[in-house]
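Since the structure comes first, as structure tokens, the remarks are kept for the end.
For this view, one protein chain was removed and the others were kept in their places.
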């Protein structure tokens, strides 16, 4: 027996709206995760409310600019900076933008290749 | 005059040994209280010997001068005390010494050192009234500020000054830098100040501070003794015992409390000063 | 309910009982039966299959199939025992004692050329 | 007599001259020459007075002078009325009219023993005061020459009214001399009013809104004190037929009058409910502050109190004065902790120190008075030095915030050393404060005034805190700070250096000052042999301490000449960037490290303590005044 | 800048066993602003799934952090097992549960010690760590390692604990429990300790949800959530109720962790009672293909494992969102208005494990 959870596809434009709705419904941000795929990235935004676990999936091209949800969920800034720095995902309007210096690594965006 | 000089010399020579040994014993007892074997009781001497032999890193040369000032004034304080001079003068000299220390650690322009020196100042501000009140108490109990005179009293000062004594023990914890009041420079455990006022001191400069603390501790325990001694010879034995008990008590307190924050320190120390010390001297004034 | 010096009892108990400190290094180190110290090899059982080298997550083992040399960088081994688990010949095992600290790495070679006994070869790391 | 006349009149003449002088160079010449003249005369007069132990009294026909004074008082009244109308401060007019008419009425109708009294006199105390006023006051005038030039260079927004400014400085000096030499209370009152008005005009110098408001604050508070003074004069004249200070001191049992005069003294020395005006005085150019805080204004207050101190032993007036003094000492030293503006710290420290002097005066016995007088001397010199050095630093760096004095010792070493000496002179053992604290403590224990003992114990701790942190700030050395070119004017330097030398010398010769000057004076005042306050042995120890501090730098250099140093940047968790002034911040950029002193606004902030203290001290005053007056009937 | 100091806090700092850095802006000692910076330990270990056989990657995964290394190894295995759809033997599940809870005890004891160290209570620190050594001995007895155990594998566990060993452990726990009660009461009742913990760094329930804090941090703010209520290892057969406190301050967080120590003892007792006999591992056939999320409750709270395989022995992506990562932003909130002396305590009450945060 294992925990059940959902993975829901989402358009990038709908992201902030969805985040706002979830916040209103008292969900918390659990994690954001990026995976490098051929055409670009697969981003998973996970939210939870009590034991319910929702994953919103964005499949985007490399050049798509994703709006930050750090204005909605403050904690998102860490995840977003990480994706930006390690994967090279274009994320806009992060409230605490480390500008590539979250992890000061020598090789930029090592997960991108 | 000769006697005064002699006493001073004895203090200058003997105090580091006593102080160093006390600090070694302190560390040993502390270790045993924590269930471990602990260092040798001569450890403090080993430490200082090592520090003296190491390279000295300084941030600026002013620092070194001020540290010397600290040491010299601490020794001077002790000499004045054991030579039996005026107790107010002793306190003022001590204050001057600490001021040198504060300036030494502030002069280096390092964040933790500077923070430490501000805390040291707060500590000083909190214990200073009680120190003065102790002196006042001695004067009221024995009619003199002169330490030699105080020691010649017919009745030991503690009889008149139980409250002041308690208050003094309280600030002794601050002065010895023991938990819960080891704010500016903690000997044990770690703290947010790194090494506080001594952060930027290394090698022999740091050794000077250790030595100064030995002197200071001997002097402080001397004040504890001053509460007990009278013109009876056996009072000296009791004073010795009380000093040892005090010393042990301080170690025990050190090992059974957390470091408090400065505001708690300031408030409690002042409150104790006011309540215990203040009431004591008020009553003394009335019954006199 | 806050009390001052709540810890006194424990502290006093400690003061008057024997410290728990080990005697080490004067006495022996404490080990358990399953303690994973360092990898040891029964070189006679080894068939130089290189499986252990391939599966070593830290790349501490080198096996030269042709010259029949089995070599381990003691300072590179993370004591995961993966090699022990994967070796089909059960040639490997974990000792309870561990490698001593040193200024240079200890690289131990077993097997050929000819001499079966172990030959310790302390290499300067900078030369490595 | 001619000396005294010179000291009182000459400054007024110089003032008149300066009022007409628009030329910088001429003004410079006049100021310097007259400063030299005044200082010289004061020195000759006072020192010969002290050496010969002369107590001079002058009885003379004073009718014309009295007439002049009445005219003068009316003139002052007119001035107040005109300016107050201009700025719509009607309350002040009321105060001024009340007291002036009271005095004039009294002079015309109630002045019975007119001819019999001594109008002018001088004894040791006046000599000491005269020295302080002349030496410190004149140097401030000289300092002001350079300072005001720079000041108007930096502050183009203010109208340059320097002739007016220097006029006022000299009027002030003249009034101060008059005040201390007067024996006739009405004369004293007249000079008292002049100082009030002068300070009012000086504070309003820049004519900004805040300056005007503060100047009126100073005016009404001082007028309130003046009112007390006036009532006391009238009361004394009618009930006891006393019109001179000597008579007053000789008579006992005029509690109400003493209280009223003490009240006037408290306002003038800016004690607690009336501290506001001195704080407000800060808006004026620095020489004003230096003058008000050290040699003149506030000293007039404590001078009066110390004069009265034999009358305050153990009575309600004494309790009021010592309580207010002690309380002010403690409360304002706490507030000083929370201040970072150097002038404000100095202002609070002045109030606090004067509090200690006041407490000493209120103690009403020989020992405390001895301490009070000594403290007055030390304070005047050190405080003047400090104000001037702060002013000089402000002209150099454009800021008088203590935070901006970080590492001053590297940037402006000379100014920093001067300031160090000033601060040490203020509080560090074995300097001034220490001795007074010592004597005061002892005396208050002996008289059983435990509340004051506690106030002093706590107050000395807080005093130590704010001074030390300032001291530490000055000597904080960071790498690569450079020496800056020092453009302080020569006249300023002259004054600064003389002050610094004076501070050090005073400390060194303090036993002689005490034995040769203050002890006989106190003996005279109290008509008894005062006990040994600080034994010779202890004085020697203090001198040794002082020498240790002076020798230390040299000694350490020799002691450590063999040590091998390595200079190393300070510790910042491993992320300094190159030198010890910055570090790598969370975003990977360089960030300047910055260290600030502690101010503890949440505990010692002005807003926390000031108002409470106002209420408390007003309460103390009102209750004790009511008790005094009630007790008299 | 007024009367504010700007001070670098860390990365090297005696109260921080691990490097983390804060740009502190303080007024006297009151923190006005604190911006955290991480990355001093960043290694990039998620990346080497592309270089290591997924079976051997367990050894990397358990070195995500040396404190709850067991949990990391286990969670990684659970995630891979889920992708490969293998169901491991029940005995293995129970063994994992027991080790998990032992890890929790050791981790919380360690934390209590470090907390004591941070507020300058050295003897208390020593006492905690002395107690913790007993757990480490048990670990070494059962796995052969003191901090890194290497007993997990995809498909089960590598070492068994026989009945004798388990009952011995239970007996030792019974003894320890008394001592721990005595010890933890100092945290809860001592006056000086209380001045340091009470009303420091308050995080309300709302803030907690907004900042997405997890674990004891979350439960101390009154949010009853514990991933152990979900089904992983053997937890579906075990009674466990989240320990909750409502104050949201450092005291509450200490309280929650202390109670969790006793809860862990209880869980181990349950597990030992219920543990069935049988195999401890099965052979996992094939290669992982597909993706899976696994959530587990580590000592510091909920951790998320994500594994994506592509049918080869090298995974496409492995990701771990550790509890500290979720808790760090709360520092921004809790440090504001606190004192400098509180900063180490505030950093510690999130029980940071920077190693796993930065991977």
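Labels for the chains are A, B, C, D and E, by order of writing; each one numbers its residues from 1.
Keep this in mind: a residue touches a chain if its C-beta (ideal position, glycine included) is under 8 Å from a C-beta of that chain, and two chains touch if they have at least 3 such contacts.
Rule of thumb we're sticking to: contacts and distances are computed from a predicted model.
Of "NADH-quinone oxidoreductase subunit NuoB", "ABC transporter ATP-binding protein", "NAD(P) transhydrogenase subunit beta" or "Dihydroxyacetone kinase, N-terminal domain", only "NADH-quinone oxidoreductase subunit NuoB" is the UniProt protein name of the chain excluded from the display.
Here the chain not displayed is in touch, across the complete complex, with A, B, C, D, E. Mapped onto chain B, the interface with the missing chain covers residues 27, 31, 34-40, 43, 46-47, 49-50, 52-57, 190, 194-195, 198-203, 206. If you put the missing chain back, the residues of chain D touching it would be 564, 566, 568-569, 571, 573-576, 584. Seen across the whole complex, the unshown chain contacts chain E at 11-15, 17-19, 39-45, 47-48, 51-52, 59-60, 63-67, 69, 110, 113, 125-127, 129-130, 133, 136, 145-148, 353, 355-356.
By our rule, only the chains that are shown with their structure count from here on.
Each step here moves to a touching chain, and the least such steps from chain B to chain C number 1. Under the contact definition stated at the top, the chains bordering both chain A and chain D are E. With every chain reduced to the mean of its CA atoms, the largest distance from chain A is reached by D.
When C-beta pairs in contact are tallied for each pair of chains, B-D comes out on top. In terms of their C-alpha centroids, the spacing between chain C and chain E amounts to 27 Å. Under the contact definition stated at the top, the residues of chain D that touch 2 or more other chains are 572, 586-588, 593, 595, 597-598. Across the assembly, chain B contributes 33-36, 111-112, 114, 118, 194, 255-257, 263 as residues in contact with two or more other chains.
Looking at which chains touch one another, you get A-D, A-E, B-C, B-D, B-E, C-E, D-E. Within the complex formed with chain D, the residues of chain A that make contact are 98-99, 101, 104.
On chain B, the positions that touch chain E within their shared complex are 30, 33-36, 111-112, 114-115, 118, 179-180, 182-183, 186, 188-192, 194-195, 255-264. Residue ranges of chain E in contact with chain C, taken from their complex: 52-53, 55-57, 59-60, 63, 121, 123-124, 127, 130, 137, 140-145, 148, 150, 158-159, 182-183, 185-186, 189-194.
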